[in-house]
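First comes the structure, then the notes that go with it.
The complex is shown incomplete by one protein chain, all other protein chains being positioned as in the whole.
Naming follows writing order (A, B and C), and every chain is counted from residue 1.
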Amino acid sequence: MKAVGARLPRYDGIGHVTGRTVYVDDIRIPGSLWVKALRSPSHHAKIVKLDTAPAEAMKGVHAVVTHKDVPLNVYGHLSALGIPGDEPLLAEGEVRYQGQPIAVVAAETEELARAAVEAIVLELDEQPALFDVRKAFDADAPKIHQWGNWYPHFEAEMDRRQIRKGDIDAAFDRADTIVQGVYRPAAIEHVPLETQVCQVVPEPSGRLTIYSCTQALYFSMGVVSAHLQQPLNKFKFVGGTVGGGFGGKVDTATETMCSLLALKSGKPVRWRWTREEEFLCSSTRAPWHMEIADAVTKDGWILGRKMLTLHDAGAYARFSPYGLTKHSFHHTGAYTIPNLEFNGYVVFTNRVPTTAMRGFGVTSVSFATETHMSRVAKVLGIDPFELRLKNANRIGDTSPNGITYTDPSTVPTIQAIADSLGHELPGEYRAMTPARREGALLPEHLVDQLGNPEAH
Amino acid sequence: MSAAPEVLLPSSADEAVSLFGDGADVTVVGGGTIVLPELTYGRLKPTRALLLHRAGLAGISRNGSTVTVGATTSILDLSRERAPVGPCAANIADLEIRSQGTLAGNICAGEGPDAPRGDLQGPLLALGATVRSAGQGGTTTEPLEEFLPKRRSRLLLDVSFEEPAAGAFAALGRPHTHDYTALAVSAVRAADGSIRLAATGVGWWGTRLPSAEAAAGDPEAAGTAALADVTLHDDALASAWYRERTLPVLVRRALAQLEESA
Amino acid sequence: MAIHKGLGFSAIEYPTGMNQNGDPSQAWIKIKPDGRVDVFAGTSDIGNGSKTIQSQIVAETLGVPYDWVTYDNSNTDSSPVCTGTFASRATFVAGMAVKKAAEKVRERVLEIASKELEIDPADLDIVDGEVIAKGSPQKKINVADVAAAATWTYGELLTGTGAQLKEYAAIVDPESGRVDLPPHSAISYAACAAEVEVDDETGEVTVTRLLSCYDVGRAINPTLVEGQIEGGAIQGLGLGVLENCYPYYPSVEHRGGQFGAYLAPGMEDLPQLETLIIENPSSDGPYGAKGIGEMANNPQPPAIASAVYDAVGVWVTELPITPERVLRALAAKAEPRREGKVVAFDDELSINTVGNGPVRFEVAS
Partner (left out) sequence: MKLTVNGIEREVESAPLTPLLFVLRDELEVESPKAGCQQGGCGACTVLVDGEPRRSCLTPVAAVEGAQITTVEGLGSPESLAPLQQAFTHHYAAQCGFCTTGMIMAAQAYLDHGGTEDREAIQSALAGHVCRCTGYVKIVDAVSAVARGDSFDLTVTAESHDTTNVGGTK
């Protein structure tokens, strides 16, 4: 029997339907302490006083951890990709979003851990906050991040991600019509049914066993290893069975803090976020601000596109520079546009840091560019299927960053939907394939962008 | 660390009333759907908790045209009643919450963290319902409107109303089942032909719409008039702007339903 | 009151694997003395089915039944590196690692079988757990017997490792964004049509139908592909009309901490879902697969936005398309600014209107 292509049952299906699948929260470790976090009540403030002694003095409280206990408090999760670190594991001196962790405690019961958090003395000096990415560049905007209000560390220390292709001015000069629009998708929650959860056991060998709901065992192990400044063989991550993630569990949200508490207390600890923590303090999908202007001809060719993107990163960079780069690489969508001018900024605001979520960086640009394509079709009075098929990327066309497409399926997927809807396409559109451009489908403005698919 | 609360488990209505006393330091637990999360999240730390599930306060009885609903009657049971109570109850949460949540919990709930609670206040206000409750000063009966401001300090025993000649309920569609209804309007034609209207979602508890009632003969005018009866607010579900736009629509739709059911 | 119907459409593409690559996955496989197969990989299963898909790839590559395969991703002591389950990489990138490991093991099985059957390994195949001589299938030996022979006769461990790493694609020119290599493993494509009903008095939008077509490369397991597409469609519906952490964005006021305020799609929001699957194999994915997990929530929001326009003639370009936004758009009856050959929508949302800093959106001509 062939295994590939077969409708085989889930490997773990029986476990799921009988309640036997073991998630992190289902693991019972005797003597485990409960973890709770002191989180910032403010969107932006200086920390004037932080006194954990009253919590530490409580009977049944076994450890309190603040930034002072973290060997490397600021670690760039994507430093391998050239993105430096900016986010402290536990706040030091300043808080930049409501819900930011300042201290974590481990106590014998959940209620006691909550009481210990309440016992910590925290005094804040409120600072002006910034929430609107469009005002981040204003001269009078509050300064909210040590790097300024936007990320300044792209290649060659540029403060934005750029794409340039062709001759954008010529395209806009030549256009019959220029269609402009603004697109703003929302921040949304990942809402995995399993909230962030972690258990850490200090082993007699001096190792830590970390039961984790991470989507990325080795990535998260690297993060813990870096913060603790310990080699990888100090850790055993146990996981691989996750109650939903959707990108949010790429954040290593609990493992490092629990490890520090386990080491400090010498006892196993567990931290299961409440749903409210998940809704209010966990990272979200980013809200985006995108402006597009397309230079188009009256017969429906897109000659050029200018685009400005502001990526609302929240308070810290986390994975946002990566997401914006991915976004920029796909800002022409499923179409070939030979002349481009893209500028994108990762903008900091005093909201919860945003992170990866299903479709990271591209969900936003798909919404913007595809809604824009529908608008262009309306403005020009052209059938939206035909506009798309005409500009669809094809074998030999090149992407915004100069990569030649070898097997694009824009044409067949559009045709399949048109067929299924009973949408009549003219003969030449029905007959279209992804094959290399020629004839009427290779107008002069698309000649220079052609590449050689065999080069890949 | 707080001591575990004293748990009171009355097995009759009289015992419940006696244990409730003047209500000081008593947290009433009906179905648990509102109180339990508050306990779990550590926001509510009761010293005494009064559990009503065995107090014999559930049930719907009819005496002529008078309907009396016991405090712990489930919302699911109410969903089988005629409009406006039935459709309003059926619109609350999902099947499991409806079967667990109670009339009294719905009416007496405090403000929700994100939006108003107490969807059933609307239809019961429109019906001119009266509330029998216990607490300081003994057992009293009063109109729901007068009870609502003190609902957090008394033990609701039952609610009574006259069967209407016709009833209607119009609500904004809930995007999904976990959501509270952002705005709803209940309409009643009483046996004497008079029309009464009430809304929920226009403030932190239900509100009668007297100006709209006065104009009920002209649904368009009634819708506009309703705006004079309410104070609109922003919350997680909808803005005051949106409520201002849609309250007249719902008043009109409720009156149209009432007309159709006549 | 009137309910208006509308139809909208979108077409999208999406890359497989981490942007700019550089994301390794590794696997190792060993065979037990009765031929059963232990796979060790570090790919978390977040519901996407990576345990299933990778087991299927191993079964196919080795030529053994699916239920011979045990898959262990449970810990970092026994499992080698996997960058993780994200970027639509669990099938394509991590799947390639287990495939390569299985190919190595297959070679080892054939070597031992060759000694037992006295036939050149090149003339052998493995089908349904049996090593058979090509062209003369009566000459065969069960993989269980091969494994036993390896263990007890030859003193060998049947094992193999595999790793997949696509070279990091550097941005060689930060001015233009040019890269020196394709910055992805494959690109997948999809198109989507949405049908909606809009109440022009309350602004409520109901998505009644989502029809989508995906080029999945190769469906390793068609049921799992459907599951990804259906789950993605409902998340896309949520993005389009329901979900929002900040109901008054950019303000942070009234952010809700409960399911009652955060509108994750529920079962009653389910529209008619129809899915069309095209299999246009990728050149270098396992068995031609591409990764479509993430893109499955990308085409619905623009299709829904266009459908709302089709229904009531207003463009709502802030997501989600809430009843309030629809009513505000209907009340504003905004026409685009027309200036020369420029047709400009949404001026009121532009940084040029709201901000006063140096970053502007300049559209010359």
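A few comments on the model shown:
The rule is simple: a contact is a pair of C-beta atoms (placed from the backbone, for glycine too) under 8 Å apart; a residue touches a chain by one contact, two chains touch by 3 or more.
Quantities reported herein were computed from a predicted structural model and do not represent experimental measurements.
In the entire assembly, the chain absent from the figure touches the shown chains A, B, C.
The omitted chain makes contact with just one of the residues C:Ala87, C:Leu224, C:Val308 or C:Val343: C:Leu224.
Contact with the undisplayed chain is limited, among C:Gly6, C:Gly232, C:Pro301 or C:Pro320, to C:Gly232. Residue C:Cys213 is the one among C:Cys213, C:Val252, C:Leu327 or C:Val363 that touches the chain not shown. Within the full complex, the residue among A:Tyr75, A:Phe131 or A:Phe246 touching the omitted chain is A:Phe246. Mapped onto chain A, contacts with the missing chain fall at residues 6-10, 12-21, 23, 25-26, 28, 190-195, 242-246, 272, 274-276, 412, 416, 420.
Within chain C, the residues in touch with the undisplayed chain are 45-49, 213, 221-224, 226-227, 229-235, 258-260, 264, 266-268, 270, 272-281. Residues of chain B that touch the chain left out of the display are 4-5, 7, 9, 29, 31-33, 36-37, 39-41, 46, 49, 51, 53, 93-97, 99-100, 176-178.
Rule of thumb we're sticking to: only the chains that are shown with their structure count from here on.
Interchain contacts join each chain to each other chain, per the touch definition above.
Distance between Cα centroids is largest for the pairing of chain B with C.
Closest to the middle of the protein, by Cα centroid, lies chain A. Distance between chain A and chain B, defined via averaged C-alpha coordinates, is recorded as 42 Å.
Centre to centre, using the average C-alpha position, chain A and chain C are separated by 15 Å. Looking at chain B, one finds that none of its residues touch two or more other chains. Contact of a single residue of chain A with at least two other chains is seen at positions 276. Across the interface of their complex, chain A is touched by residues 1-2, 41-42 of chain B.
Note for the complex: chain B touches chain C at residues 112-115, 172-173, 175-180, 234-239, 241-242, 245-246, 249, 253. Against chain B, the residues of chain A that register as touching in their complex are 60, 109, 111-112, 114-115, 274, 276.
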